[in-house]
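As you look at this complex, bear in mind that one protein chain is not there, while each of the others sits in place.
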Amino acid sequence: MRHHRIAGWSLLDSPLHRRDARAKLLATLLFLLALALAPQSSALAAVPFALVLLAALFFARLPLLPLLLRSASVLPFSIVFALIEWASGHGPHGGALLAKSYVSALAVLLLAASTPMPSLLHAMESLGVPRAFVLIAQSLFRYLFVIAEVAQRMRLASLCRGGTSPLRPSAGFRASAGSLAVLFARSQQRAHGIHMAMLSRGFHGSLPLAVRPRFRPSDAGFLAAACALGAALYLSVTLR
Amino acid sequence: MHIPDNFLSPPVWLALDAISLPLVGWVARRSFRDSDHTATPRLGVMGAFVFAAQMINFPVGAGTSAHLLGGALLVSILGPTATVLVMTTIVAMQAFVFQDGGVLALGANVFNMALAGVVAAALALRAFRRFPSAALFLAGAVSVLASAFLALAELLASGVHMPPALLWASIGLFAVSAVVEGAITLAVVRAVSRLNSRWLSLPSQAGRGPLAAFSLAALLMAVAAFFVASSQPDGLQTLAARFHISSQPILPAPLAGYSMSLAGPPWLGRASAALAGLLLAAAACLALGRFLARRRSA
Partner (left out) sequence: MTPVIEVRDLYYSYEDGAQALSGINLTVGTGETVALLGANGSGKTTLLLHLNGLLTGRGTVLIGGVPLTPSSAQRLRAKVGVVFQDSDDQLFLPTVLEDVAFGPLNQGHPPAEALRRARAALLSTGLAGIDDRAPYHLSAGEKRRVALAGVLAMEPDILILDEPTTYLDPPAQRNLARLLLALPQPKLIATHDVRFAAAVAHRAVFLAAGKIAAQGTVEDLAKQYDWDWASFSPRP
């Protein structure tokens, strides 16, 4: 699946990968904020931000092209709206929207590609996200691939028996509904199995945290630098 | 409909972040008050199910296919409160991992899809619990309509320009996806109940309290949405201009003009016009839902 690659990237090693997830999360939010507050009048405002991101990509030792392509998933939405703006005589505004939304998506992708999901979730929890969300997200992410594989196998099995061309669309619709119901039943069984396995290892309601990451001076330095850089970027495009 | 970053103006996304994130946080803390997290793995697995369910295509005729969005289906399985938590997690995961929807716009997307969409579905299920098929169809349809119209309103309030033709085209698109989501929700819930009806948590006959609570919540959300819109005079002017232009109808439609002359500040008139539009759309869905339900059971 597509997002497999992001999980793979997040396990690489680089100066950026080694920073504490909290510092990276806050730095990303600052970056997005500075970009969002920058003027909407021209696409040029996004250029300094893009340059900073490219530098960070380089330090993260991540493959440039795949990341640039991956974050293009925001473009269908952006291009449609940019074209609308252009057609209604607001070309520069449309260009700015396009550029800024793309750079924002790239910034978030950089965070996801340099931070393993468990650390990112721990960071969110220590920044105040309720534990329930973190736990739901953990098991969602854990079983996403498992259940998607079931769905994939069901799709293949249906293709093998000519499932693409039902004689009547309504029959195909009902067949899809049936396979979704089966997928649901499997998910339900999975949830039950997990629950039984948790109980048998002494689970009694609370999920204590085993590993607590440490916030090192270098992380503080990184965050301070990100703050300064964000402010500088914002000023550089607004004071011009 | 996931709004990326930078399409909403700062007052809009800030206000929606300030409304929805604390609200879902409150729901989470309330649901897991005694820090008993026994239910969380199941909720996560259900979230993964909704993700994976989007891989299964439904033929909708003319060679095209659609997939489930899942809000209403989850409400009929988990009930509204748990669905708010699962949908919030899904929307956040889409933003952070899949770049689907913005991070600063998370509050807006959570508001549209995890709060308004879920509340709309729950209301439909409650209100029509005597006609289960119609209720399910409507739940799917109104959850999509509520999310999509809110997203559209937020974009317009942020000063995104939208010519009337396009506005109508997108409204038509919303209507189609609403009908599709309603039909998928109904078909899947029926198939699930044939497997094991105990998996469903459809609202029982009793319980006026929750209905009142949900109506109140919906009303509060609507008020909040219009408060957000009115805090943005530029956006509102654009909105007004758009709706005004659209009074020269390109498509003859009963709602052309969208302007009901009401006394009071202009934003109030516009807000009520928009609300009336939503209600009319919901009524149309309702009629269609009843019609479909009758045809299917016949």
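Should a chain be cited, it is by its letter among A and B, assigned in written order, with residues numbered from 1 in that chain.
We adopt the following convention: contacts are C-beta pairs under 8 Å (C-beta built on N, C-alpha and C of every residue); 3 or more make two chains touch, one makes a residue touch a chain.
Being a predicted model, the structure only gives us computed values, none of them experimental.
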{"item": "Chains shown that the absent chain touches, full complex", "value": "A"}
{"item": "Residue touching the undisplayed chain, where the options are A:71, A:138 or A:176", "value": "A:138"}
{"item": "Hidden partner interface residues of chain A, rising order", "value": "7, 11, 116-118, 121, 138-139, 141-143, 145-146, 190, 193-194, 196-204, 207-212"}
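In the analysis below, only the chains that are shown with their structure count from here on.
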{"item": "Gap in Å, rounded to a whole number, between the CA centres of chain B and chain A", "value": "22"}
{"item": "Contact footprint of chain A on chain B as seen in their complex", "value": "2, 4-7, 10, 13, 24-25, 28-29, 31-32, 34-38, 40-49, 51-53, 55-61, 68, 77, 85-86, 88-90, 92-93, 95-100, 102-104, 155, 160-163, 166, 183-184, 187-188, 190-192, 194-196, 199"}
{"item": "Partner chain B, residues of chain A touching it in the complex", "value": "2-3, 6, 28-29, 32-33, 35-37, 40, 70-71, 73-74, 77-78, 81, 84-85, 87-88, 90, 93, 97, 100-101, 104-105, 108-109, 111-112, 117, 120, 129-133, 135-144, 146-148, 150-152, 154-155, 166, 169, 172-174, 176-185, 187-188, 190-191, 194-195, 198, 203, 205-207"}
